[in-house]
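Every protein chain except one is present and positioned as in the full complex.
Letters A, B and C name the chains as they come in the text, with residue numbers starting at 1 for each one.
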Amino acid sequence: MDDKDTSRLEAFSDGVFAVAITLLVLTIKVDSPAKLLDDAALRLELLRQWPMLLAFATSFFSIGIMWLNHHRLFKHIKHTDTGLLFINLVLLFIIVFVPIPTALLAEYFIHSDQHVAAILYSGTFLAMACCMNLLWRYASYRGRLLGKEPDPHAVMAISRQYMFGPLLYLIAFGLAWINTPASIIVNLLLALLFAAPGLPPLPLRLTSVFRKNHVDEQKQ
Amino acid sequence: MDDKDTSRLEAFSDGVFAVAITLLVLTIKVDSPAKLLDDAALRLELLRQWPMLLAFATSFFSIGIMWLNHHRLFKHIKHTDTGLLFINLVLLFIIVFVPIPTALLAEYFIHSDQHVAAILYSGTFLAMACCMNLLWRYASYRGRLLGKEPDPHAVMAISRQYMFGPLLYLIAFGLAWINTPASIIVNLLLALLFAAPGLPPLPLRLTSVFRKNHVDEQKQ
Amino acid sequence: MDDKDTSRLEAFSDGVFAVAITLLVLTIKVDSPAKLLDDAALRLELLRQWPMLLAFATSFFSIGIMWLNHHRLFKHIKHTDTGLLFINLVLLFIIVFVPIPTALLAEYFIHSDQHVAAILYSGTFLAMACCMNLLWRYASYRGRLLGKEPDPHAVMAISRQYMFGPLLYLIAFGLAWINTPASIIVNLLLALLFAAPGLPPLPLRLTSVFRKNHVDEQKQ
Partner (left out) sequence: MDDKDTSRLEAFSDGVFAVAITLLVLTIKVDSPAKLLDDAALRLELLRQWPMLLAFATSFFSIGIMWLNHHRLFKHIKHTDTGLLFINLVLLFIIVFVPIPTALLAEYFIHSDQHVAAILYSGTFLAMACCMNLLWRYASYRGRLLGKEPDPHAVMAISRQYMFGPLLYLIAFGLAWINTPASIIVNLLLALLFAAPGLPPLPLRLTSVFRKNHVDEQKQ
């Protein structure tokens, strides 16, 4: 019965993620001038669109990988309550909002002296990372919404990875006030970083190995 | 076999809810003027968009929480018939229509002496609440489309909560003729109120506790 | 394994139906004039949009009920092959195309001396009905894609109902050349007619009752 609740939530979230990621394409607009262009002019016009393509790709992979992580969390989250449903709805709200800053960024990207679009863009992803974090903290707090026998290592690995998420996105957000392209590239790299499943930074990984041995010993 | 019917209906409805909630973002339009704006002007332009964002957020959470409630109902509804399918289709029709009044409201919100947009907006949500109510009345009437052993308390709690829904939305609708912002805020509060699962008003909750004890005693 | 094939096909079709039905809302366009209208003018402007709303509603319910029928068929169809997948893809192609004639019709509806938009609109639904028919004939021919023990009465009832479908849509198509509003109303009525599950015309229903008794007797 409880499981059913989660599966619904996931199906609806999947739908919203899938539509939002596809609607991003509407941010790419090739101006159709009054007169059709000849081959050389059209090639030039298309090449001029690279900031749009970069903004589109960054948003696409950020949402796509946010979806991956959403599912990684819900492998462990087995129950729902009103609070979780609400946090999830806020997360979806931010996801659905992404095309707006993406379109703005695509337009203002080439003006390196202007930062408002990049700040809004990075701020949106910062809010998304915070919301994802909140979702996990809320669900995993004393393991209340996890299954009966949660995998303690997996849960800890996620908690550790998520501790750094908002921090890293905060750096990208800070960069947006200074250097637009650097901020976008950091955002793109962060998306790719979070594609890896629960990969903790090196020092933490060693601790984890140590702790794992410790637990294994206790089991014997 | 009957269960399969409901699961199809729910999957299709989920799809429509997910697409409709995501399409709302198309109501936010940042005018791209002929000349790109400088940072100060763009910030101003974005801040000027707050009515759009409020209308977008109100519609997003209203549809999102309508979806939550749709699923709460279908936890109890186990069978379908032509009547239910048709009522559900009418409900989806209203859901799909929401972006239209949302866009209108976003445009006319700041003109406090104009009410047509707010009336259409509140009217749409009133119709949605009535349709949701009808869906539940139709399905729960003599328990005909509920499962073999419906939970009488849950069913009663929903029926009670739903009794007040259209009434409260009627108040928001009435307010729209007098005061646009008040009407929108009531709509937003109503959405949040219905996020709580079957939360009956206080006096009724006491009765329910009493009745529950009574039933528990009978069980012993 | 074969069942899995059908469930995929259905999930994808459900998705396309859900998106197509929701995208219809984009056909409703409330012109935002340079200057915002006052209350009286906006009300007038909205009332002038009724042909849009009628076209939107007719398309919404036609697609919605086509979805209902799609699922009724796939309750009996248990296997797929390349032919079925292809016919289904053509059906989805027509479904996805519907917003185009809907938008055209909304624009040209009030000009009762013009028929091209209505012809295209009715023609699209005629093609849809034919395609649906072909899907069923292809799948039910010698019961090759139905389950191991198809329900002969249900199969026959569907076959009978579908025999008349294209014929009735042909009448609506014919009317479009003469009288646009009459054609749209017939289309809307047809959608509602097909909402009823396998409801055969009266004389056939009597035969069916007779045959059912006959079979019941044989069972004894």
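Keep in mind that, in the parts below, a residue touches a chain if its C-beta (ideal position, glycine included) is under 8 Å from a C-beta of that chain, and two chains touch if they have at least 3 such contacts.
Note that the structure is a prediction, hence the values are computed from the model and not measured.
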Across C:I100, C:M163 or C:A182, the one contacting the chain not displayed is C:I100
Sole residue of C:I28, C:L68 or C:A117 that reaches the chain not shown, by the stated touch rule
C:A117
Which residue, A:L24, A:A55 or A:L190, contacts the hidden chain when the whole complex is considered?
A:L24
Applying the definition given at the start, please give the residues of chain A touching the unseen chain.
10-11, 14-15, 17-19, 21-26, 28, 30, 32, 36, 38-39, 42-43, 46, 57, 60-61, 64-65, 67-68, 71, 75, 195-197
Which chain C residues touch the hidden chain?
4, 8, 11-12, 15-16, 18-20, 23, 26, 82, 85-86, 89, 92-93, 96-97, 99-100, 103-104, 107-108, 111, 114-117, 120
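Criterion: only the chains that are shown with their structure count from here on.
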Taking all residue numbers at the chain A to chain B contact, is the shared part over half or under half, that is, same or different?
different
Superimpose the Cα trace of chain B on the Cα trace of chain C, which carries the same sequence, then give the rotation angle to the nearest 5°.
90
Average the C-alpha coordinates of each chain, average all protein C-alpha coordinates together, and give the chain whose average is closest to the overall one.
B
Which whole number of Å gives the spacing of the CA centres of chain A and chain C?
39
Chain B: which residues touch two or more other chains?
11, 15, 18-19, 23, 26
